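Data first, discussion second: the structure below is written as structure tokens.
Up next is chain A:
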Amino acid sequence: MTRPAIELRGVTAGYAGRAVIRDVTLSVDAGERVALVGPNGAGKSTLLRLVTGLLRPTAGEVLLDGVGIASLSREAIARRIAVVPQVAQLPFSARVEQVVALGRLPHENPLRGPRPADHAAVAAAIERVGLSALVGRDARELSLGERQLVLVAVAVAQAAPVVLLDEPTVHLDIRHQVDVMDLLADLNRREGATIVAVLHDLHLAARSFTRIVVLAEGRVAADGPPDVALSPDRIRDVFRVDPWVVGAAAWASVPPR
Partner candidate 1 sequence: MASRGQVVAPASSFPSAGLIRRRPIVLGLAGLAALAVALAAGVGFGSVAVAPGETLGILTSRVLGLDVTRTWSAATEAIVWDLRLPRVLTAMVVGVGLAVAGATFQGLLRNPLADPYVLGTASGAALGAAIAVLIPVRIVFLEFGLLHGFAFLGALGSVVAVYRLSRIGGMAPLTSLLLTGYALGSLMAAGLAMAMHLSGAALRQIFTYLLGSFDAASWGRLAGAAPLVLVGVLLVMSRARALNGLLLGEETAAHLGVDVRRERVTLLALGSLITAAAVAVSGLIGFVGLVVPHVVRLLVGPNARLVVPLSALFGAGLMTFADLAARMLGEIPVGVVTAVIGAPFFLVLLRRSRTGYEL
Partner candidate 2 sequence: MRARPIRPTLVLLLALLAAACSQAGATPTPPATPSPAIPPSPSASPPTAGFPVTLTDYSGTDVEIPAEPETIVSLTPAATEILFAIEAGYRVVGKVEDIANHPPEAADVPVVATFAGVDIEKIVALEPDLVIAGGNGGTPEDAIERLRALDLPVLVVYAADIEDVFTDMEQIGVAAGEAERSRDLADAMRAQFDAVDAATRELDRPRVFYETGDQPAIYGVADDSFVASMLELAGADPITTGSSTVWEMSQERLVAEDPEIILLGDAAYGVSPEGVAARPGWAEMTAVEANAIRPIDDIVVTRPGPRLVQGLHGLVAAIHPEVEISGASSPPSSASPAASGG
């Protein structure tokens, strides 16, 4: 059996002595598409930071492809995992293509810089995400949604086998939300990329992902297909809203893409 792309074994972690993630055991196999949902403060972003090695667990182990993350260099992690952050600040003017090119950093030779393959990957990423019309524009002048797409393009250019997204659709209109989800599905099907997306939009999660992991108060409250993980009872318990608000009954009837 091949080792899972991402694995957490009994991980507890937090900040300033306060545990945010408690005893979480979770594994994501290569090629899976997983949505990570949960109420505010559940620990979703913390989980992402654990998986990328930015946070060390106080208990338990995090492994990437069966290798303990503590023994991996930042570069090695960057070649395995690409992250689309929620927000990123640009202190200087930069053109869209220059920002997207940052995704190639893990592949760049520190002294020699990018090569033709890197330039090609950047161009391809820009096209794939649909940003061709924005080439040459100052990234700081784009709309919020366009900027979010740029961050997605950075991750695409990084061409890592695992893509983690931290609420990538916050500023996108419905058209672009669907586009990003379709893109993720495409990456998953064609390149076999492993996708883990933190989403706040339960509909989007249920529609686009076959596996939902529900995080609540630092623990895994549910893990399975949408109709199981987001059952009416679960919605009531975890999200503290009436299931009809979310239209949970509709999960079963919507075929996942």
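Heads up, the rule we're going with is that a contact is a pair of C-beta atoms (placed from the backbone, for glycine too) under 8 Å apart; a residue touches a chain by one contact, two chains touch by 3 or more; residues count from 1.
Selection rule, in plain terms: all candidates are chains of the complex that A comes from, given by their letters.
Keep in mind it's a predicted model, so treat the numbers as computed, not measured.
Candidates 1 or 2 all come from the same complex, and the one touching chain A there is 1.
Put simply, chain A touches candidate 1 in their complex at residues 16, 52-54, 73-75, 77-79, 81-83, 85, 87-95, 97-99, 101-103, 105-106, 108, 110-114, 116, 119-120, 122-123, 126-127, 135-136, 138-141, 147, 150-151, 154, 158.
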